[in-house]
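First up is the structure itself, then whatever we jot down about it.
Of the protein chains in this complex, all but one are displayed in their positions.
Order of writing sets the chain letters: A and B. Residues in each chain are counted from 1.
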Amino acid sequence: MGRVRSLAYLGYRALVAHPLRRLFRQGSGSERFLASYAPEGLSPTSPDDRAAGEAASACISCGLCESACPLAAVAPSVRDLGLHAAFRLYSKSSLALGPGAEGLEACSSCGGCESLCPTGVPIARLVRSFAARARGGAPA
Amino acid sequence: MAEEAAPILCDVLVVGGGMAGAIAALAARDAGARVVLVRRAPGSTGLSGGAISVAHDPSALPEVPFAGRAGVVESARRVAATVAGHPYQVLRDSLDRLWNAVEFASGQLSHVLAPPTGRNRWLLTPFGKVHPAATCQRSMVAGDLAEARGRMAVVAARGHLWWDAGLVASGAARARHLGAPEVQVALLDLFMWEEAALARPVDLARLLEAPGAAEQVGELLAERLPRGSTVALFPPVLGLTPEARVAERIEGRAGIPVAEFLSDVPSVPGLRLQRAIDLRLGAAGVEVLRGEVREASALALEARVGGRKVVAKSWVLATGRFAGGGIARRGELVEPALGLPVLASEGPFAEAGARLAARSPWALTVRDSRSPQPLLSAGLKVDGELRPLDAEGRVVNPRLFAAGAVVGGHDQASDGTGMGVAIFTGWLAGRAAAGVARAQRALPGVG
Partner (left out) sequence: MADRKSYDVVVLGGGVNGAGTARDCAMRGLSVLLLEKRDLASGASGASSGMIHGGIRYMLSDRKVTELACRDAGYIRRIAPHLVFRIPFLMPFASRAEEASLAERAAWYATEVYVGTYDLYQPLKGGKPSTRLTPAEMYALEPSLRPGLGGAVTLDEWGIDGQRLCLLNALSAEAHGAEVRTWTEATELVREGGRAVAVRWRDLVTGEHGEARAGAVLNATGAWSPHWGRLNGVEVPMRPGKGVHLSLDRRFSNYGIICRAVDGRQMFLMPHEDESIIGTTDDDFYGDPDDLEATSDEVAYLLEGVESLVPSVRRARVTRAWSGVRTTLYEYGKTEDALSREHQLLDHAPEGAEGLFSFVGGKLASYRAQSEEITDRLLSFLGKAPRPCRTHEEPLPGGDAVADAHELARRHGVGEGAVRRLVYRHGSRAREVLLLADDDPRLKLVVCRDEGILAAEVVFIARHEKVRRLEDLRRRCRLGIAGCGGLDCARLGAQLVAHELDWDGDRLRAELHQLLEVNWRERRAVLDGFQLSQEELLRAVHRGLGEV
C-alpha cells in the first residue's frame, strides 16, 4: 500500500512538480552545483591537478629530500611538517592546501630535494604547482 | 634535424647509484676499466641505518653468547645452505671470496666504515633490539655490545622526543647474558630549546656540528655521566660528515668513548654513507651521470641517458628493488629498465619461475609479516656469474651482469643480508664486467 502511494507521489513529482521546478530555477546545472560547493572548497580536480597528485603518490616518506632543503632547517612552516609533507599532507586534499600555502611559497626551487629522491618524485615542480593552486591561480 | 651529441663510450656502464652500483663501479675501476655510472638519484643507501649487515647465523640459538656465534662468512655459508634461492646460495661456489668483497668495500669507504673483524658486531637499534653487522660506521664501533666492557650509558636527550633511551637500553639489558655490558640511562639537558625540540634528526646533526656545540655536549655528559660508565651511546645524530668530528669532540670533553646507536628513517648515518660513496666515486675517477636510462636494449646493450647515447662493452644493472625502482609491480612484476623477466623469489615460489610475476600480491605474501614474503624478495634470476637468466634459464646477454637488490631471492630489506649481497654481488659483477670489457678490447674490430 505504502509502495503504491509512494510511486503515485513520485509520478506526480515527475509530471507536475519537477517540470515546474525546472522552469523556475536559475542558472545552468554546473553554475548551481558550483554555487553549492565551491564556497566550501569542494572544487573540481583538473587533469593537471590529478597528474600532480599521481606524481606525488610516488613519495615513500623517506625524508631524504629534507636533508637537502635549506628551508627545512629554517622555516617553521616547512620544518614542522617536513618537506615531504608538502606533497603528502598538503596534496592529499585540495582542502588542506590552504594551510600549507606558507610553507610551499617559501620554496626557492633550488632543486636540492629532487636530486635526492629515490623514487624520482619531481618535487620542485610539484611544490610550485601546489603553491599556485593554494594561491588559487593557474599552475606555473 | 638537430645534430646528435657524441655518444658516451666506456668499458663498463653501471646503472644504479646505491651500494651495489657503487661497489661495482669501484671494483671495475680497480680492475682498470673506464666506468660510467648512471643514476636517477643516489639511491636508497641514504636510508640505511649505519650497519653493514652481511649475514648472521640462521641456525644460532638465541641463548648462544655473542662470543660463541659463527663468524660472518660462516654465517653466510649457513644462509646459503638453508635459504633456497638466496643469492649466497646461487653464488655458493664463490663464497670464499665474500670476505675479499667486504674488505674491499670497507677499504674503499674507510672514510666512514670501520675495518671488519670477521665476526659480527652487535649494535643497538632505536627499537631496543640488537642487530648483528659485519661492520658499521666508525662512529658506532664503541657501541658494539660484544666488545664494550664495563658500563654503557645510553644518552637520553631531555629536549627531544624522537628516541627513547629507556627503550634502547632495554635491548642491551635483555642481552646481558649474551655478553652485553651493564647499561643505564644518562639524562642530559640536550636540545632544550623549542627550535631543537621540533628539529628532525638531520637538523640535530647540523646543530651538533656547529663550533662549540659538541664540546658543550661533552661537558654536559662529563657532569651527568653515571658513575662507572665506560662508554656513552648517543642517538645517531653525531654530525652529517665525519670531518665535523662530532664524536671525537664529545669524547675530548667527556673523557670516555662515545658511539651512536643505529638509525631508522630518516637516517643521518645513511646520508653520511651516501656522501662517502659519492666522494669515493669521484676520487676513483668514475664518471657519474644523473638521469634515467632510456631506450635500453638487453641484447644490444645500448641506451640513452639524457638524450645521449651510451655505448659500453659491458653492463652492471644495480637498480635496486622496489624503492630504487629496479623492480616494479604494475599489475604484474616487471624489471622496467631492460624488460628482463622477474623470476626469482624466496620461499614457496623460489622454483616457480615464470609463474611468479603475474601472481596476485595476496598469493605472494604470507599472513604473518615475520615470515619470508615472496613478493618482497622478488627480482631477477641470475647464474653463478651474476648474469640475468630468461624464463628458459638461458643467459640473456653474456656482457650483462646484475648486482644488489635487483637480484631476487632474498628479502633484502629485512633478512640481514641486504648490504652483504649488495657488496658481494657488486664486487663480483664489477670485476666480471671489467673482465668482459678487457676481453672485448682485445678482440679486433670491436669497441
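In this section, a contact is a pair of C-beta atoms (placed from the backbone, for glycine too) under 8 Å apart; a residue touches a chain by one contact, two chains touch by 3 or more.
Because the structure is predicted, anything quoted here is derived from the model rather than measured.
Participant: Check each of B:75, B:125 or B:319 against the chain that is not shown and name the one that touches it.
Facilitator: Per the contact definition at the top, the residue touching the missing chain is B:125.
Participant: Of the residues B:161, B:210 or B:391, which one touches the chain left out of the display?
Facilitator: Going through B:161, B:210 or B:391 one by one, B:161 is the residue touching the chain not shown.
Participant: Take the complete complex as the reference. Which residues in chain A touch the chain that isn't displayed?
Facilitator: 2-3, 6-7, 9-10, 13-14, 17-18, 21, 28-30, 32-34, 36-37, 40-47, 50, 53-54, 56-62, 76-77, 80-82, 84-85, 88-96, 99-100, 103, 119
Participant: Under the stated touch rule, tell me which residues of chain B contact the chain that is not displayed.
Facilitator: Residues 44, 47, 49, 125-129, 131, 159-162, 164, 166-167, 169-171, 173-174, 194, 197-198, 262, 264-265, 321-323, 325, 328-331, 360-363, 365, 367-370, 373, 375-376, 411, 413-416, 418 of chain B touch the chain that is not shown.
In this section, only the chains that are shown with their structure count from here on.
Participant: I'd like the Å distance between the centres of chain A and chain B, where a centre is the mean of that chain's Cα atoms.
Facilitator: Each chain's C-alpha centroid was found; their separation is 37 Å.
Participant: Considering only the defined contacts, which chain A positions touch chain B in the complex?
Facilitator: Spelled out, the residues of chain A in touch with chain B are 60-64, 66-67, 72-73, 76, 79-80, 82, 115-120.
Participant: List the residues on chain B that touch chain A in their complex, please.
Facilitator: 40-44, 46-47, 198-200, 202-203, 206, 240, 265-266, 271, 290, 292, 320, 323-325
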